[in-house]
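Only one protein chain is missing; all other protein chains are in place.
Note that the chains take the letters A, B and C in the order they are written out, and that residue 1 is the start of every chain.
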Amino acid sequence: MTMAESTAATESSHEVHHHKEPDFWSKYVFSTDHKMIGMQYMFTGIVMALIGGYMAYVFRMQLAYPGEHVPGFGTVTPLAYNSLITNHGAIMIFWVAMPILIAALGNFLIPLMIGCDDMVFPRINRLSYQIFLISVIVLISSFFVPGGGFGGAWTAYPPLSAQSQYNLTPFGAPLWLLAVALEFVAFLLGGINFITTTMNARAKGMKMYDIPIMVWMIVIASLLFMASVGPLIAGAVMLLFDQTLGTTFYNPENGGDPVLWQHLFWFFGHPEVYVVLLPAMGAVAEVICVFSRKKLFAYKTILYTTFATGILSFFVWAHHQFIAGIDPRMAHVFTVTTVIISIPIAEMLFCYIATLFGGSIELRTPMLFALAFLAEFLIGGVTGIYLGSSGMDIYFHDTYFVLAHFHYTFFPIAIIGFFTSIYYWFPKMFGRMMNETWGKIHFWGTIIPFNCIFLPLFVLGMAGQHRRIYNFKNFPDLATPDLHNLRIFATWSAVVMLVFQIPFMINFMVSIFRGKKAGKNPWKANTLEWTAPSPPPHGNFKELPVVYRPPYEYSVPGREKDYWPQNEPN
Amino acid sequence: MIESLLDNVSTYGGKIDNLFTLITIIVGVWFILAEAVLFYFIIRYRRKEGVKAQYVTGEKKKEHNWIAYPHYLIILCDIVIIAGAVMVWYEVKQKLPPADEIIRVTGRQWSWIFTHPGPDGVLDTADDIETVDKLHVKVDTNYHFQLESKDVIHSFSVPVFRLKQDAIPGRVITGWFNPTKTGEYDVQCAEICGIGHGIMAARISIETPEAHQAWLDEQSKMDQTQRMAMSAENQIENREDNDNG
Amino acid sequence: MAFTAPLATARSATDIPTGRLATWWVVVSEIVIFGGLVVCYIMFRLHHTDWAEHASHTSTTAGAFNTFVLLTSSLFIVLAHQAASARDLKKAFRYIWFTIGGGCIFLVVKSIEWTNEISHGYTLFTNNFWSFYYVTTGLHGLHVIAGMVIMAIISIGVKKGEHLPRVEYIGIYWHFVDIVWLFLFPLFYIAK
Partner (left out) sequence: MSQEHAHPNYIKIWAILTFLLFVSIVGPMAGIQAVTLITAFGIAVVKAAMVGAYFMHLNIEKRYVWYMLFTALIFLGLFFFGTSPDVLKAEGTNWVNPSPEQAHAETDGGGSHH
């Protein structure tokens, strides 16, 4: 650690730099400050979430009242329907879950949590956001080109996605793919930054096991992303050439192979699930420790199981393709690996539940969301066992059972995980508290309708209803009134849930300007970000902290206070 | 459990339903247990004035066993589930029983073409009967189907058989089924295949041997163009009925 | 706006300078990108036995010459690194430009090769072998161009004696591009 000590020595004599007040552009638009870049990612993510939510509203209305005029959209044509579901999926994963959970939280929290003044490469960080913003613009512009937005599902299986005579979106499809590719590049740059920062720029005294779980999770997620996305970037180039120039990498008529794309996609796509899961798990870990005043149960075990999950996630991808034309013998291998992944994940969740044991639980809004994450994610987890079992997947593949299953994982991850973090870190981000009562109204208004949307969809899936069909009237077995009532019920639940986001938005905006002043450490938490002023100035800390202990020393016997910040010498 | 929502009319469908029940019981117990413990902790350990939280690291062996033992049990459950899943998969997808009859199923944007071997029972002969969006099969017969696609990826799904298989252009994939009950049921396309994905609906008619023979005789009298025209007409009628209903 | 590097950049908890650590991560992510493409090519190649005939139309001479050029340019950039760490700025600057020269020769040979093949009717669309050939070598060529541009920028700093460690970082990247070619050469030129 010789190098670290020598730099620490120079740091202690170093004043935190005083800039003159930067103008609007360099403060908000071309900022290199990790906190501002984190905000940019967050607000872009929220806007995209609204677009994605609007799309969900439109196609749910179409499913409940097929062919009727949807208020705020008009009549949904099949082409528009396909484009809506495709972009809803792509947006929610690539432009909501990724930027909010990894980029926004990672940018905002990593330097604060490991006690340094910024990311190691602030300008690459800025570049990462700018590329991301371009990807957003390309994506949105793809809705308005002749032919409309791409409608071949977010998995973009060729030949449908590769040839415009099949998908009928000659401009939408390549633009969509280009947007996804740009987004990958943005997150590769961001990921390298996160990993390098955490490896190299930790505060003096912060050893491996002193790093908060949140930071670990973002770093491991970035590693998974980096290792899995490469083949898909190559594959996306090939698909883009197929679409625009007419090469035949995926065209069977000329010796190409459509199944290759499925492998490339899911080799990335399955680790991607864990890429977004892990940061949400990290945020939940921070929150349940703080609000139950408990040390995280078996920190090291959680860390090892995370690594195990990450590595295992590379061995399971073909369970998405059981019935997609892969060799039946391969299904056995992938069933075994898939079901095995339940072991580390279950162990991780057990550790989280065990953390609550003997605690002093205070049900503030962030804690409610964190607990809801555990309760709801369990449903997503156990229903995954059905789909990972090859024999069962024959029936369930591409039904609403799958759809309900992954919404029970992705909704807790992307939405509940996001609300957990925003309610928890809001005081740090804006220096003010959010309103507690409205927070609770928002909580119940989100969680109850959420279950009302997706529990009926499990039933529809069990009845054999397939995904991505814009009107079930063509299928006599599915057009029964009983099943249709479930669809209507799910749709109205979705509408109710969307309406309940309005209190959140108002609470959020009002609290930024009018909320109660928060002070440095409103939750009495241990991790380093709470030792910085709220909101942290450029350069974060008045004096860069030194770390003396692990991050979760709550309620240590013999101490008067029930928390023990990482940077307090004793 | 699934059967209460949708009939099962194939020989292996019951096994898939049983697998569903098996998994439901195993994961259901775990799920209820985990949720119960979670909610018990939330209620039991609510904040009380003057009560300090305990300091439990989870690193001690005794504490860690609380995690370790359930985790061994999970491995056991996993083995049971894997065994069940693999056996069903092997029967449905891998080991094909000898065929009594072979049909060809071809997906295209956006309809299913079913090629019946006709009276001689052999495909690719002059007496083949091609139909659009209507498959006629005999009850209690081992069928092999050769699945092909003309353009994009489709997925041949017969929910009442619990059967599904993607059709990949360029490949010929063989599968099997054996219907156990007569009746008429949905055939769906389960993989998005363009704007017409939602209308790519077909029907499968499972008939008694006599009824099937009668259908064959009737078809053999017509030539192929007449047959195609007939089935296309039926299809349009069906859709109109549905749209009105 | 003047940019001052944060203190974080100077920290080094791993004992590897931050710039070099990041370069290694860039190499890791590039390995999976090129690797993905090459793995796809290998699978197709083994599936389609008739590709050997197509592969015989690539020019082994040009490929071998380019391998030699890249190996030599790798030598130059490592010599530049050696000179930079001895603070021999002039020598370092000269070797960097030798490396860029190597890159130029590589690209010239490559373009002659492509012209020749296209004029014989082997285009991107002839069959999937040629699609892979153009996409893979094209992607590699883009990396060569990017490396040359970055080197030119770094050489300006070297002249002023600033950011000398960057010579080492670009060197690592350039060697990686070289290694990629070491595998593309047998895959597309020798195996017939």
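The rule we apply is simple: a residue touches a chain if its C-beta (ideal position, glycine included) is under 8 Å from a C-beta of that chain, and two chains touch if they have at least 3 such contacts.
Here the structure is a predicted model, which is why all the values come from computation and not from measurement.
Chemist: For the chain that is not shown, enumerate the shown chains it touches in the whole assembly.
Modeler: Output: missing chain touches A, B, C.
Chemist: Of the residues A:147, A:205, A:255 or A:537, I need the one that contacts the missing chain.
Modeler: A:255
Chemist: Spell out the interface residues on chain A facing the chain that's missing from view.
Modeler: Contacting residues on chain A, toward the hidden partner: 227-228, 230-231, 252-255, 257, 259-260, 263, 267, 314-315, 317-318, 325-330, 334.
Chemist: For the chain that got dropped from the picture, name the residues of chain B it touches.
Modeler: 93-96, 102, 104, 123-124, 144, 146, 148, 168, 170-175
Chemist: For chain C, which residues lie in contact with the unshown chain of the complex?
Modeler: Touching the missing chain: residues 10, 12, 14-17, 20, 24-25, 27-28, 31-32, 35-36, 39-40, 42-44, 46-48, 60, 64, 67-68, 71-72, 74-75, 77-79, 81-82, 84-85, 164-165, 168, 171-172, 175-176, 178-179, 182-183, 185-186, 190-192.
Here is the rule we use: only the chains that are shown with their structure count from here on.
Chemist: Line, ring, star, complete or other: which one describes how these chains touch?
Modeler: Shape = line; chains linked end to end, path left open.
Chemist: Centroid from C-alpha atoms only, then distance chain A to chain C, rounded to Å. What do you get?
Modeler: Whole-Å distance between the two chain centres: 34.
Chemist: Report the inter-centroid distance (CA atoms only) between chain B and chain C in whole Å.
Modeler: Computed from C-alpha means, the inter-chain centre distance equals 49 Å.
Chemist: Could you put a whole-Å number on the gap between the CA centroids of chain A and chain B?
Modeler: 31
Chemist: Check each residue of chain A and list the ones that touch at least two other chains.
Modeler: In chain A, residues 257 touch at least two other chains, as defined above.
Chemist: Among all residues of chain C, which ones touch two or more of the remaining chains?
Modeler: Within chain C, no residue contacts more than one other chain.
Chemist: Which residues of chain B touch chain A in their complex?
Modeler: Residues 1-2, 5-6, 15-16, 19-20, 23, 26-28, 30-31, 34-35, 37-39, 41-42, 45-48, 51-59, 63-64, 66-67, 70-71, 74-75, 78, 81-82, 84-90, 92-94, 109, 151-153, 155, 157, 159-160, 162-171, 173, 185-186, 188-199, 201, 203, 239, 242-243, 245.
Chemist: Can you list the chain A residues touching chain C in their complex?
Modeler: Touching chain C: residues 1-4, 7-8, 10-11, 14, 17, 22, 26, 30, 32, 111, 116-123, 188, 192-193, 195-197, 199-202, 206, 226-235, 237-238, 241, 245-249, 254-257, 260, 264, 539, 544 of chain A.
Chemist: Which of the residues in chain A come into contact with chain B in the complex?
Modeler: Residues 77-79, 81-82, 151-153, 157, 159-160, 166-168, 252-253, 257-259, 292-301, 322-325, 328-329, 331-332, 335-336, 339-340, 342-343, 346-347, 349-351, 353-363, 371, 374-375, 378-379, 382-383, 385-386, 389-392, 394-395, 397-399, 459, 462-464, 466-471, 473-479, 554-557, 562.
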